[in-house]
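Omission of a single protein chain aside, the complex is shown with its protein chains in their original locations.
Going by the order they are written in, the chains are A and B; count residues from 1 in each one.
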Amino acid sequence: MRASAAIHGWLLLLPAAALLALFTHWPVVGTLWDSFHATPKGGRAAPFVGLENYQVMVADEVFWRSLVNNLWYALGTIPLSIALAIVMALWVNSAMRGRTWLRMAFFTPTVLPMIAVANIWLFFYTPQYGLLEQFTSLFGMSSRNWLGDPQTALACVTVVAIWKEAGFFMIFYLAALQSIPPSLGEAAALEGASRGYYFRRVVFPLLMPTTLFVLVNAVINSFRLVDHIVVMTRGGPNNATSLLLFHVYQVGFSFWDTGYAAALTVVLLFILASCAVGQFVFIDKRVHYQ
Amino acid sequence: MTRSEDIARLIETGAAWLLGFLWILPLAYAFWTAFHAPEYSTRFALAAPLTLENFRRAWEAAPFARYFLNSFMLVTMVLGAQLVLCTLAGYAFARFEFRGKDIAFFLVLVQLMIMPDVLIVENYRTMSHLGILDSIPAIGLPYMASAFGIFLLRQTFKTVPRELDEAARVEGAGPLEILWKVYVPLARPVYLAFGLVSVSYHWNNFLWPLIVTNSVNSRPVTVGLQVFSSGDQGIDWSVITAATLMTSAPLLIGFLLFQRQFVQSFMRAGIK
Partner (left out) sequence: MKSIIGRAATLAALALAALSAAAQTEISFYYPVAVGGPITKIVDAYAADFEKENPAIKVKPIYAGTYQETIVKALTAHKSGTPPVTSVLLSTDMFTLIDEDAIVPFDDIATSAEDKAWIKSFYPAFMANSQTGGKTWGIPFQRSTIVLYWNKELFKEAGLDPNKPPATWREMLDYAQKLTKRDAAGNATQWGLQIPSSGFPYWLFQGLTTPNGVELMNATGTQTYFDKPEVIEALAYWVDLGRRHKVMSTGVIEWGTTPKDFFERKIAMMWTTTGNLTNVRNNAKFDFGVAMLPASKRRGSPTGGGNFYVFKKSTKEQQQAALKFIKFVTTPERAAQWGIETGYVAVRPDAWETAKMQEYVKGFPVAAVARDQLQFSVAELSTHDNQRVTKALNDGIQAALTGAKTPEQAMKDAQAEAARILRAAR
């Protein structure tokens, strides 16, 4: 009975496991392997070059720029989109007027492909007659080249990412909020607790599992979503908005330097793995899972 | 409620409405620009005449109908495969004991963090060796075993009372039949919630499909849009927004009609 259960278990798992192995685990190993080889050119196979690709990487200004940019970008998008998502969920969950409309407004960015909205945001940021400029000129601010100035370009694409993500996270928080028994809120009100206190001490801890889930998503997205970079800035001005995955794409599919692209990918994988480890350690301490 | 509380409430409502307005602004702009002539794409004269010309131009400039079909097939194929594979795998993890189960689960979790999107270089090579480049399965295969789905379903199946399981077993049902008759119906809200996440993710996916597809036969809507809107001539927002609206319409309308059900399904799925 035991043995047949075990066999059944493996059989059930097999299809998914096969695909996972082929498209996740094998590529991870393959990427590591390729990063120690030079790019195959013409007919000849790839020669082993040890750490050469990594040495090139250390000397590559664009890599460091992309890495730093990605870290700032993640630091910008993750906390802000989560915080906004919580606020939005609280609003939509409350008795506020127009909350159905609000819910729709907050969620619509999720339904639009990033590629599509990036062009619209390009208009918003256009100097002189773009929407943002039309607004700032009302306040007498001078025209800025928002996307063409290395000082502001990264912030601008960060805003686009936050706009895209917050509504999606909101839905998860909304579901979590709606499963909090209203009696808790009533009890707190009876005891004279302020809304802020109630939120900090009761609601937020109860939202922890959702926050963790959303955090995982936000971290992944901050490294995976580069569509808006492709459309709006192509990594410019002067690599000010170049992100890691975008650089991988450029090196791998524009320069066709697959050896070096593999080395860059290894860095990306390492960062993601570290985040995963960090988050699972965090789970054990704070949240109880079955 | 006291006066100051009233005012606080009012300000808060105002803030919420302002944020909502800012959030819907890009879509609103898209509507404005798509229905007006190019001269009005940057000025908002309310009396400007409406036109459908942009939609006609967009429709004629690229085979959006085909792109639509491709995206639809892609999303359906991926979701279908995910439902089957993740159900089987989630069931295995939830109810079966076998050697190496913990290691296997850990390996599954790896995909939660390391999505196929960051492995584009290697996966592209794999597709090339399999000989299926430039096809819809090539876009979908890396995603069909979804760690997120397996994780969700495992959680959900674990909450099914064992008595139901045993009752069915007493009646002589095999494991697959139990799965189909007992577990799957109870997990319906989870399926719906997962389906929504999957559909919106794959409908919007861009970078991987861009790399893997070459021709119109397999190109999804997102790649079609990008290919359509980049050009030496510069950006024509009227046509781009018309194309955007055309291609986003199904998801938008779907969401508008079913918002409440979406939220409720997330709630019942207990994604916490």
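Just a few scattered comments:
The criterion applied here is as follows: contacts are C-beta pairs under 8 Å (C-beta built on N, C-alpha and C of every residue); 3 or more make two chains touch, one makes a residue touch a chain.
Treat the numbers as computed from the prediction; the structure is a model and nothing was measured.
The residue touching the chain not shown here, chosen from A:Trp33, A:Phe255 or A:Phe282, is A:Phe255.
Contact with the omitted chain, checked across B:Ala16, B:Ala34, B:Ala62 or B:Ala242, is made by B:Ala62. Residues of subunit A in contact with the chain left out of this view: 41-43, 62, 122, 126-129, 140, 142-143, 145, 147-150, 233-234, 236-239, 250, 253-257. Counting over the whole complex, subunit B has residues 38-39, 42, 60-62, 124, 128, 131, 133-134, 210-211, 214-216, 226-227, 230-236 touching the chain that is not drawn.
Just so we're on the same page, only the chains that are shown with their structure count from here on.
Contacts from subunit A toward subunit B in the complex involve residues 2, 5-10, 12-13, 15-20, 22-28, 30-31, 34, 84, 88, 91, 96-98, 100-117, 119-124, 129-131, 163, 167-168, 171-172, 174-176, 178-179, 209-210, 213, 216, 219-220, 223-224, 226-227, 230-231, 245, 248-249, 252-253, 258, 261-262, 265, 268-269, 272-273, 275-276, 290. Across the complex, subunit A is touched by residues 12-13, 16-17, 19-21, 23-27, 29-30, 41-43, 84-86, 88-89, 91-93, 96-99, 101, 104, 107-123, 125-126, 141-142, 144-145, 147, 150, 155, 158-159, 175, 200, 203-204, 206-207, 211, 221-222, 225-226, 229-230, 235, 237, 240-241, 243-244, 247-248, 251-252, 255-256, 259, 262-263, 266-267, 269-272 of subunit B.
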